[in-house]
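Input: one structure, supplied below.
Removed from the display is one protein chain of the complex; every other protein chain stays in position.
What follows is chain A.
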Amino acid sequence: MKTINFMKHYKLWFVFSGAVILIGLIMMLVNGLNLGIDFTGGTMMQVELAKEVSVQEVADLISDFDLNPDIVHSGVDKTGVIIKTKQSLDNAKRIEVFNVFKDKYGIESKDFSADQFGPAMGEEIRNRAITAVLIASVFMLIYISIRFETVFGVAAIVCLLHDVFFLIAIYAITGKSISSSFIAAVLTIVGYSINDTIVVFDRVRENVKRDKSKDYFGIINTSVTQTMTRTINTSLTTLLVIGALYVFGASSIKEFAFPLLVGVTVGTYSSVFIASPVWAVTRRYLGKNSHYASK
């Protein structure tokens, strides 16, 4: 296979990622993030009504509760409704809402689901997730530094942070609700992106040993080209599985497959176009003064 010059436009990739993240940040400052009830506190109730009922009818039905709710249909046949409110309803209140539906449509308790988060919970869930990801990053950095060398570790972590910010930007731009599915996406990135990056870096490490020229850009081009088929095939097969979940899954599975799709795509993009250039640029910058200590 002919070596592709990935490094030729590396500044373009940086600018592209930077721009997406920047636009995301601006959108975030202007519109705020569409935070789900997991993060703001609130209640989500899902009712299966066995027939399609208009959103307006549901809104009228529960207007006495003053919830200021978002109401959307769910399910393939739109026979379900999802009611979201920023108010944290306790069990007694939820039973009242349930009874209204029960009286009108004769539903049973098995047709009723609810999620409720107290106002402080969201912040805590977020903080815990951030802490876990940060600690995981530190340990991965240590491992990569031992098995490869520090610059690889730093590039991998930069790539990881890039992914997380990129993801936040996508959520900010599309206005998709940031809920527990977002956490699933972050986790996917942590799992998949790192795996993908390491496979490319492994080839870089090998080529560095063989090629003493210190032409780091050239080494990246060779390595990325050599691993290209693998990168494409692996991402393709993984995306096929997630794509099947997205296409054939019920609505809750669909909602859950979306962040995975985004996570794997971003993870693949970044290992080739962010992690590798970051390594090459840093390596070249450190350049002639430091000797290479790849293991």
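FYI, a contact is a pair of C-beta atoms (placed from the backbone, for glycine too) under 8 Å apart; a residue touches a chain by one contact, two chains touch by 3 or more; residues count from 1.
The rule we apply is simple: contacts and distances are computed from a predicted model.
Enquirer: Assuming one chain is omitted from the figure, identify its UniProt name from "Energy-coupling factor transporter ATP-binding protein EcfA2", "Ion-translocating oxidoreductase complex subunit E", "Carbon-monoxide dehydrogenase medium subunit" or "Protein translocase subunit SecD".
Expert: Answer from the record: the omitted chain is "Protein translocase subunit SecD".
Enquirer: Given the contact definition stated above, which residue among A:T3, A:N31 or A:N195 touches the chain not shown here?
Expert: Answer from the full complex: A:N195 touches the omitted chain.
Enquirer: Quick one: say which of A:Q46, A:T85 or A:S276 touches the chain that got left out.
Expert: A:Q46
Enquirer: Using the touch rule from the top, list residues of chain A that touch the missing partner.
Expert: Against the missing chain, chain A presents residues 46, 48, 80, 90-92, 94-95, 98, 109-118, 120-121, 125, 128-129, 131-133, 135-136, 139-140, 143-144, 147-148, 180, 183-184, 187-188, 190-192, 194-196, 198-199, 202-203, 206, 226-227, 229-230, 233-234, 236-238, 240-245, 247-253, 256, 260, 264.
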